[in-house]
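All protein chains but one are shown in place.
Naming follows writing order (A and B), and every chain is counted from residue 1.
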Amino acid sequence: MSFALEASGITKSFPGVRANDHVNFAVEHGEIHALLGENGAGKSTLMNILYGLYQPDSGEIKIDGQPVRITSPHDAIDKGIGMVHQHFMLVSPLTVTENIMLGQESLVPGTQALQQLARLDHHKVAGRVRELSKQYGLEVEPDAVVQDLAVGAQQRVEIIKALYRNANILILDEPTAVLTPQEADELFIIMRTLVGQGKSIVFITHKLREVLASADNISVMRAGKMVGSVRPADADQNKLAEMMVGRNVLLQVDKAEARPAGTVLTVKGLQVFDDRRHMAVNDVSLEVRAGEIVGIAGVQGNGQTELAEALTGLRPVAGGHIYMLERETSHATPRRVIESQTSHIPEDRQKHGLVLSFSVRDNMALCTYYQPPFAQGLEIDFSAIDERARELVERYDVRTPDIMTSVGSLSGGNQQKVIVARELTRPVKLLIANQPTRGLDVGSIEFIHQQIVNARDNGAAVLLISAELDEIMSLSDRIAVMYKGRILETLEAKDAVREQLGLLMAGVMKDGMHV
Amino acid sequence: MSVFMDRLRSGLIRNRGWVTVLLGLFGLVAIWALLNLVIGGKCEQKCVIDTLAQTLRQVTPIAFAALCGVICERSGVINIGIEGMMLMAAMVGYAFNLLVFQLLKDSLGVETAGNVSRIVAMLMGVLSTVLLAWLHAVVSIRFKVDQVISGTVINILALGFTGYIYRQFLAQNVPAGPGTFPLVSIPFLSSIPFIGPILFVQKPLTYIMLIAVFFIHYMLFYTPWGLRTRAIGEHPRAADTLGVDVIRMRYINVLWGGVLAGLGGVWFTLEAVDVFNPGMTNGLGFIGLAAMIFGKWTPIGSLVGAIIFGLGSSVTATISIFRPDIPSQFPQMLPYILTIIILTGVVGRAISPAASGQPYEKQ
Partner (left out) sequence: MSNIPVARANFSWRRLAGDFWQLIKMPALAIILAFAVGVVVILLTSRSLTTVGEAYYGLLRGALFKQRGFSETLVATIPYIFLSLAVAVGFKTGLFNIGVEGQYTIGSVCAAWAGVAFSGLPAIIHLPLVLLAGALGGAAWAALPGYLKARTGAHEVISTMMMNYVAFRLAEFLVDGPLRDPLSSGVQTSAISPAAELWKLSAYPARLQDPLNALMVALVAALLVIVLARALLKSSRFAARMQSAARRRSLYIGAGLLVGVLCFVALPPLSKAWWPFTDPYDRLHSGLFLAVLAAVGVWWLLWKTTLGFELRMVGANPSAARYAGVSITRSIILSMAISGALAGLAGTIEVIGVSICGCLPLIFSSGYGWDSIGIALLARNNPFGILAASLLFGAMRNGADLMELNSGVSKYIISLIQALVLLFVSAPAIVRWVYRIKAAPKQEDDAKLTTGWGGPL
């Protein structure tokens, strides 16, 4: 019996790195096959090859036992492979129907001859979308504009887009990254339905828990090589983690008991609008004391970004108050926030945290270039900045050929280290860390977790915002769950139970009532 | 209350095309009031009709420039070289008009030769801008040069080239040409009172412009070409994964944009006046871009924007006639100041197609 999809000996190199090294990968018909690996292991590369976005340097791909060559996504689609990317391939201002028919447009009968000038037949496509929606239990509204849809709905549109093109093999890249645990469960139900109707599914993830819960087969990749395949029944989290990283991984951060002191940050009734003028932060109150880590759990898109931006002066506060050590900072500029000894590790390191074309040295001084000893008045003393940068690169083990190298050429982990070095080596009273380990390899994650704990132990108040529940649970002393702009509940970390947090993240309160 | 405001806001945003049109019409009325204020009601019906007809003529190059901008930017390519393109088309059109006329006037007779020469001139002018558009496309799409710089290069190249050819060949001893396109009066429609003389007694390029606006609107929102164009300007990678050839579409669309810019350029020397002066486009290419932004990258919205600016120009001219006591320079400043005001006061934020300005990298 042939496999639905079989890849053998796939090798792909990019300048300086071998992303895939003689990888063998096979998916049986009707199975849910998880591809596991940490960031940078090569899973996305493999999938992109299967989807025709990259061409392998060598190796063979077979579909239903027949060797095929996939030269473009169009090819892949023709051969029945559909992919749902981590960052959706949806054109925001267009409707669901328009997105689905893009590239394969239905034309109003009679106008076909005009080809590219013919009239689009929205009606027909919308009808087919509704059919598929019912068949697979994927709820979508054909005439909705994509940018108005929630993330989960957008994901369903992506899936229907693949099914519309008769995909038999569906590849899902980190599908649960943007979903609540409950939405993730719904997705797994959908996956079972699809598989029950004859489809085969590959999903890429780095989350051990869901892999064990929902996959039929697990393949683990590490550093470009396929380490092996196991059935969930034969493995546990520790074994998988070891396969992923190659050594015993500290799944839990080693930290001492917290010793909180006075309150540093007080937020009262905060209200903040997002870019679309919706209330993203809706009456949030919280407190963070020196020497403790408060973790805000929640799926992205529930106002955490706007909360962090409001706290750091990057977004105007519409209502409520923020107090930093008794002083009101509700309308402080980012500079004043920095000067009140607040450090901020931003969510998007390349957009907000670094100037990619500047050197490592310049980025080390990004927030402090105007203060002594770096500058007296107008003039900058670059020798002082040089010295400091060298020291920090050494201390934080930033892998860079030189401090004058542009920071854009560093790896993600090293870029984040630059930011962490910069933010934690000033006097810190309040640290706001927003998704600090997103997209990083395990080594960097461990390092940064340690730095955050150290900051706490040195007396800083730490506000940690993360969509990774594991990270929140292992680092926080207290946990607050944010849902649709509100803090639903705040509890001590030691009292927190995973399932309960998951429910809160989906808006289900203790008494079972949905918010 | 806030729910109402939210609904109002999203309703406005959803129908932003119409909102823009309405606001534009409001702007027109405001300008009208200004005109009457300044010249004290001395403008009778004939004067009004003449001003409006003149306005539509002025609108033509601006609208073409805006349409060129719309197509290019909707595809994801910023084109600030429209000014240079129009200038090039103006010169080439002028030169070929003279040339072909001189060649043919003896064999075909003055009138036929004139018609032929004007049409040939128009085609050659358009060809010249298509070449410039091709250059812009190659430099910014293939060589991935910053699109603003690439557009600037086009402008400088056009300035230099037209200046050179003009001084070398066209400044002195120029034989008489056949003149510009004549007014064409559409038989039945031009007799409609008031609207007739304004809309239906115009030169050919103006008619082409009006047709083009509505045609491109249809194309952009109702056809596969339009869907794909909008997609490649917003999220080229998404379109790419679905099989749309992003690079090829961008090239072709920029070339079509060149056609439109060419039509706008030949207006200067084949419809407006019968001479070529270096730099005669006088910023209308940039005003066209402002009209495009005003119109939120839609053809009809851009037309409304162009009308506002065109009205500014013709109001200027009318004011100068009726009020010779005002130094002519101040009314002349009006269109430009108007552009700046419109640019800053556009409804909401002008959000351009998301991927415009970014070269597309196939992996």
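Everything that follows uses one rule, which is that contacts are C-beta pairs under 8 Å (C-beta built on N, C-alpha and C of every residue); 3 or more make two chains touch, one makes a residue touch a chain.
Every value quoted in this text rests on a predicted model; they were computed, and no experiment measured them.
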Tell me which residue among A:321, A:352 or A:484 touches the hidden chain in the full complex. A:352
Among B:49, B:85, B:153 or B:198, which residue is in contact with the omitted chain in the full complex? B:153
Can you work out which residue in A:26, A:223, A:253 or A:380 touches the chain that's missing from view? A:380
Among A:400, A:437, A:451 or A:476, which one is in touch with the chain left out? A:400
Touching residues (missing chain, whole complex) on subunit B: 78, 80, 139, 142-150, 152-153, 155-157, 159-161, 163-164, 166-168, 279, 282-283, 286-287, 289-290, 293, 327, 329-330, 332-333, 336-337, 339-340, 343-346, 349-352, 356-358
Extract the touching residues of subunit A with respect to the undisplayed chain. 312, 314, 333-335, 337-339, 344, 346, 351-358, 362, 366-367, 369-370, 375, 377-380, 382, 390, 393-394, 397, 399-403, 406
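Throughout what follows, only the chains that are shown with their structure count from here on.
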Please work out the Cα centroid separation of subunit A and subunit B, and write it as a whole number of Å. 44
Per the touch rule, the subunit B residues reaching subunit A in their complex are 6, 9, 219, 222-225, 227-228, 230-231, 234-235, 237-244, 354, 363
As the complex stands, subunit A meets subunit B at residues 48, 51, 53-54, 72-74, 77, 83, 85, 88-94, 98-99, 101-105, 107, 114-120, 277-278
